[in-house]
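For this depiction, one protein chain was excluded, whereas all remaining protein chains were kept in their positions.
Up next, chain A:
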Amino acid sequence: MTDPKISVRNLYKIFGEEPQAALAHAKAGMDKAQLLDEHRHVLGLRDINVDMASGEITVIMGLSGSGKSTLIRHLNRLIDPTDGQVIVDGEDIMSYSDSALRGLRRKKMSMVFQKFALLPHRTVLENAGTPMIVDGAKRAEWEKEATRWLDRVGLEGQGPQYPHQLSGGMQQRVGIARALTSNSDIMLMDEAFSALDPLIRTDMQDLLIELQRELQKTVVFITHDLDEALKLADHLVILKDGEVVQQGEPQHILMNPNDPYIVDFISDINRARVLRARTVMTEGTDDPGGLSGEVDENATLEDVIAKADGDTRLSFRVTRNGTPVGTLPMTDVVKALVPTAASEDGMRQAS
């Protein structure tokens, strides 16, 4: 694996009067509740180690209070950690001066916010041009870039409007155009689609996937919605109470949850829609005979079932870009739909 674009190392964040004193307790293994009870400090993040690869979408998922928004704000130092490092392109940004930090925020990282955070007194065009205006670009320059990205996200001709004249979905498109105008490699998205209604959210997810295919940015996406996480993630990080519970390839996490918390989390999802052929298939190129067709490795199990017309006696060949990589019997498909056994003693039943 090549060097990660962003690398978070042993990150701790403690909120309170004397975080350094509380840090020692946290490092000694005191848990969140105890730290709050005995020392009046809130443990925000504990020993976070995450690598975010260039050109991938890393999704950080967790319920509210799990520290995911705190974590993403460490990446551009909107929040300073109590201890640990954040390394971007090989440089520890904790050592940055104010002006170096501003440079990082202007050129390398842009951010999309849950409640859009557009400037209400500026037009859509000016909002989209904000990163370049901040950086001192000439009007002609930023107008061109901003118009280009507004067009790209589907807001042709909305430039002279004010944000409050647009719907929520359109406002967030402005938010995304604004992040793209900065021409940064890294996009931080803090629950960017959580405030939108479900249909528009799906549209926006598709837009993001489409943009990502085109632009290959390093995207860090925060969400509390597992379906959204599974749809977008190349790399999934699951946070609970400020700690990473499990991280890895989302399909892998689905098949091998290592914590009752995650089992509980994934027990509600439609597995047929998120699991893919490559996850369930038996690898190997030899032909066992009796195959009734081909499916792409990225086809969801739902697609496969539809293709088999519900007949469990069939088997399919799985292909990657047209070349065979494995076989997929329908019986395996059906087995994969049964939630992981551990979910029987998941947290919800236990509590």
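As a working rule, contacts are C-beta pairs under 8 Å (C-beta built on N, C-alpha and C of every residue); 3 or more make two chains touch, one makes a residue touch a chain; residues count from 1.
Definition applied: contacts and distances are computed from a predicted model.
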{"item": "Record-based protein name (UniProt) of the chain missing from this complex, from \"RagB/SusD family nutrient uptake outer membrane protein\", \"Glycine betaine/proline transport system permease protein\", \"Cytochrome c oxidase subunit 4B\" or \"Quinoprotein dehydrogenase-associated SoxYZ-like carrier\"", "value": "\"Glycine betaine/proline transport system permease protein\""}
{"item": "Residue touching the undisplayed chain, where the options are A:Pro81, A:Pro131 or A:Gly326", "value": "A:Pro131"}
{"item": "Hidden partner chain, touching residue among A:Gly103, A:Gly168 or A:Pro198", "value": "A:Gly103"}
{"item": "Touch with the omitted chain, as defined above, among A:Ala21, A:Leu63 or A:Leu119", "value": "A:Leu119"}
{"item": "Positions on chain A contacted by the hidden chain, ascending", "value": "76, 78, 101-106, 109-111, 113-115, 117-121, 130-131, 134-135, 162, 164, 178, 182, 188"}
